[in-house]
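Scroll down for the structure; my scribbles are underneath it.
Removed: one protein chain of the complex. Kept in place: all other protein chains.
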Amino acid sequence: MNEPQAIAGVPLRWVGPLRIGGNVATAEVEVPLATYETPLWPSVGRGAKISMLVERGIVATLVDERMTRSVLVTAGDAQTAYLAALEVDARLDELREVVRACGRFTELIGFRHEVTGNLLFLRFEFSTGDASGHNMATLAADALLTRILETIPGISYGSISGNYCTDKKATAINGILGRGKNVVTEILVPREVVRDVLHTSARAIAELNVRKNLIGTLLAGGIRSANAHYANMLLGFYLATGQDAANIIEGSQGVTVAEDRDGDLYFSCTLPNLIVGTVGNGKGLDFVEENLRRLGCREAREPGENARRLAVVAAATVLCGELSLLAAQTNPGELMRAHVQLERKNATTKLGG
Amino acid sequence: MNEPQAIAGVPLRWVGPLRIGGNVATAEVEVPLATYETPLWPSVGRGAKISMLVERGIVATLVDERMTRSVLVTAGDAQTAYLAALEVDARLDELREVVRACGRFTELIGFRHEVTGNLLFLRFEFSTGDASGHNMATLAADALLTRILETIPGISYGSISGNYCTDKKATAINGILGRGKNVVTEILVPREVVRDVLHTSARAIAELNVRKNLIGTLLAGGIRSANAHYANMLLGFYLATGQDAANIIEGSQGVTVAEDRDGDLYFSCTLPNLIVGTVGNGKGLDFVEENLRRLGCREAREPGENARRLAVVAAATVLCGELSLLAAQTNPGELMRAHVQLERKNATTKLGG
Amino acid sequence: MNEPQAIAGVPLRWVGPLRIGGNVATAEVEVPLATYETPLWPSVGRGAKISMLVERGIVATLVDERMTRSVLVTAGDAQTAYLAALEVDARLDELREVVRACGRFTELIGFRHEVTGNLLFLRFEFSTGDASGHNMATLAADALLTRILETIPGISYGSISGNYCTDKKATAINGILGRGKNVVTEILVPREVVRDVLHTSARAIAELNVRKNLIGTLLAGGIRSANAHYANMLLGFYLATGQDAANIIEGSQGVTVAEDRDGDLYFSCTLPNLIVGTVGNGKGLDFVEENLRRLGCREAREPGENARRLAVVAAATVLCGELSLLAAQTNPGELMRAHVQLERKNATTKLGG
Partner (left out) sequence: MNEPQAIAGVPLRWVGPLRIGGNVATAEVEVPLATYETPLWPSVGRGAKISMLVERGIVATLVDERMTRSVLVTAGDAQTAYLAALEVDARLDELREVVRACGRFTELIGFRHEVTGNLLFLRFEFSTGDASGHNMATLAADALLTRILETIPGISYGSISGNYCTDKKATAINGILGRGKNVVTEILVPREVVRDVLHTSARAIAELNVRKNLIGTLLAGGIRSANAHYANMLLGFYLATGQDAANIIEGSQGVTVAEDRDGDLYFSCTLPNLIVGTVGNGKGLDFVEENLRRLGCREAREPGENARRLAVVAAATVLCGELSLLAAQTNPGELMRAHVQLERKNATTKLGG
């Protein structure tokens, strides 16, 4: 155990700065992205550059936050399952106390249930301070489940997780009921910037967004998703900041909205399921600490404030990469040329380095 | 450019060995997993241990492989779009030649299209040797699109990617039409092993799989997905082997099947969308090279053989973690106890280390 | 206008009786089914026969009821949209009054919202007495929208329906948040009845349900659906009772659960989205009145009671047809033989009639 921990050293670069405003933070920050797909850096970089050219930058609005865990209990029949659900609902005050005993940053803030046949899914929603909250939610759900099974007759243990949470699976429930931080980012890009920096027009981007992100994803059988590549930015950001990057699954489900406003471009990315934290697993590593600190997310603030700041920075980063790629795809051949150029450049870099 | 590349150092550990059989490889291999969520290691380790207790180990059957890219073209009306689709279909031999000119490992092996309004989505399927093939497919699609736009009248450039591919978004099309490597893994675990190593029964696991993975995910509004946590294992494996880990999005969509066969446990994980390669982006890094070599995936073999081997090892790793977690979730409190123990142990390790 | 109204005369037959219990009604009733697919009658009839052989019959548990309408408003940006949502939430008491003024059977009982970019979807939930409630919900939503637009600044009319309701489209939201009546039906069929009347075993049905309804539908890319043919029974029942049969779309999304309980068969159909009423459009027709009366759904009862009774009868009818078809499909060739026999018989009937 004294040998050094092996690592996968994922190349990391700081990109930016981005200009960010909105209801959580006002900042100009560089962002770290760890990835094997190095074209991501200049792509996000172009979006960041645009944010600096716009007075308000990227406006990020946090509209919700909660972490969830669903437990599954079984009954002999649906009537028993249904009565149990009503009973849980009636005892929410008591259950809130159970959760408070699990840790001072965990609080039960919501509850939904669904009965199917003799199965009862109980979905608990928590606030979890600065942690993304998987473990806190599981710990609390374990305590809740124990109390429920002890006090409500006719039901039995089914599972500590009923997949109705939903963790690391693409589903509709997370967006509809909420899980993680729900952040909307927006930018209004003047037509000159669209033309000179993005080499395209507001109309072309708005049309592409409808045809590719909305209709194309729909035809592919997507679920609550209309974007080009949120997953790429989230992966890079999550790895660089010690997040559980498997949560890019639900993170990948978001919606890009683009409008041609008299030649200016209204561009927006809604990310209903950002699962990020500034404490917890992965955060003890030195480079993670350093990256979070440099992002301004290790300050002495109210619990939850650092995590919310991290979320809006993540969301703004997503907008940068999404805007840049969509702009590129409005022009035939541009994406390919960019890739080829980059690979040539990287090859040189490698020889040189 | 002479400064060392910054990295995100994701903790990595080798787990196993796993015993693997099937139509691609017969092997006993340790597997590398890079993750911030260290409970993943013992979880996969328990599954690996079980594979070694079963004579045939985990049987992995590769049933398909292809990489895809959809391009979008627009027409004035649907009739023109439809005729263009028929024309592309009629010229597939010519288009295969276009692709061959793009590189000696890229081959056009399939084509589907869909017309919606005046939009035409053309989805091309390629074989790409040992590469996962994103860039090869994009390069080929670029050449195809250029040829198509030059020779078929009435249509215009829409996008080099129409989201009908689908890359890094959870959709139904990838599973139905194929994208990446489709691998089914199976193991038949004797009842004694189920009891003594997994501390549960075949019946309990089969029931949990129906209730949680199938029904729970369904109720959550999942799409072509029924599993507990494929994403976790894929993330760890992809990072450790230089893959584009954003492809865990489609990788997360797979189906666990469990049957109680007279007390023995038939357990199976089907992963229709494994996107892995042994050459290409991310593979030039020293630790990646070393990890691939140690996995036996850098041998002199027919093109594609190394990548297929990597895919079945990835799939077998997924089975190990899935089996272990499901077994744990059949027992009230087990998951929580395991987490708490591990965190205590890790704390000690950290103090000691 | 004095010429007789033309009609489509859909063949109708009464099937049963069914025995029904549960938290809404205890009854033995025949049910009317109007359909061009006449094999539906004997199929439901077999299920009905089984319900009469089981002491408690089919137990139907109503677990929820509400009708919904979502309106769409637009804002200049997400922050404004979000603040408007908070404002609506803060004024729910006032808005409840607005709804009360729309009619004495309409009540606002719930509210959810979602912000995407600069769009705000407001989903209102109503109780609507004995009506299915489409028009009452639309009328109330119209009044709500008018009040909201008059009193909350910064937002504009988007649409009286934002497709976030969701009416007559298959989505996940209706099951998750509730729309229409949510009814679970169950029956425990003794092994002898399974063998002698259904010609199969509990185990065979349970296995088929997992493989076909759960896994098959999942692979097809289904959304919140796992059943063989709920739509058939709902269509026949809706047409016979004057319902808006286009609501079979959401009605078709339900989940069949089957368990082998030591040889006996636990069989359950959960229908989260039954949209039925005993007053409103379609109910003034003579045959509809007569059919509702014969079903015992035109009694002098508390508002809503007649509609709830109708819902559980509809749900029990679905169970009858689902059980019968699944049983048939466990046996190779049975479905085909049944069809052929029926068509021969019908041919004779037609000759004779």
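To keep things simple, chains are lettered A, B and C as they appear, and every chain counts its residues starting from 1.
Heads up, the rule we're going with is that a contact is a pair of C-beta atoms (placed from the backbone, for glycine too) under 8 Å apart; a residue touches a chain by one contact, two chains touch by 3 or more.
Since we're looking at a predicted model, the values are computed, not measured.
S.K.: Which shown chains does the hidden chain touch?
M.R.: Across all of the complex, the chain we cannot see touches A, B, C.
S.K.: Among C:43, C:70 or C:185, exactly one should touch the missing chain; which is it?
M.R.: C:70
S.K.: Just to verify: which one of C:131, C:183, C:239 or C:313 makes contact with the chain not shown?
M.R.: Once the missing chain is taken into account, the touching residue is C:239.
S.K.: At which residues does subunit A meet the chain that is not included here?
M.R.: Against the missing chain, subunit A presents residues 172, 175-176, 210, 214-215, 218-219, 221, 223-226, 255, 257.
S.K.: Provide the residue numbers of subunit C that touch the chain removed from this figure.
M.R.: Where subunit C meets the chain not shown: residues 1-2, 5-14, 32, 34, 36-38, 70, 72, 74, 114, 116, 119, 121, 135, 138-139, 142, 145-146, 149, 157-174, 176, 208, 211-213, 215-217, 219-225, 227-229, 231-232, 234-235, 239-240, 242-246, 248-249, 252-253, 281-282, 284-285, 287-288, 329-330, 332-333, 335-336, 339, 349-350, 352-353.
S.K.: Since one chain isn't shown, list which residues of subunit B touch it in the complete complex.
M.R.: So the residues of subunit B touching the missing chain come out as 22-23, 59, 61, 63, 77-79, 82, 85, 112, 114-119, 171-173, 175-177, 182, 184, 186, 221, 223-224, 255, 257, 266, 268, 270.
Criterion: only the chains that are shown with their structure count from here on.
S.K.: Counting in whole Å, what is the centre-to-centre distance of subunit A and subunit C, each centre being its mean C-alpha position?
M.R.: Measuring from centre to centre gives 35 Å for this pair.
S.K.: Rounded to the nearest whole Å, what is the centre-to-centre distance of subunit A and subunit B, using the mean of the C-alpha atoms as each centre?
M.R.: Computed from C-alpha means, the inter-chain centre distance equals 21 Å.
S.K.: Using mean CA coordinates as chain centres, what's the subunit B-subunit C distance in Å?
M.R.: Result: the chain centres lie 38 Å from each other.
S.K.: Considering subunit B alone, which of its residues make contact with at least two other chains?
M.R.: 172, 176, 215, 219, 221-225
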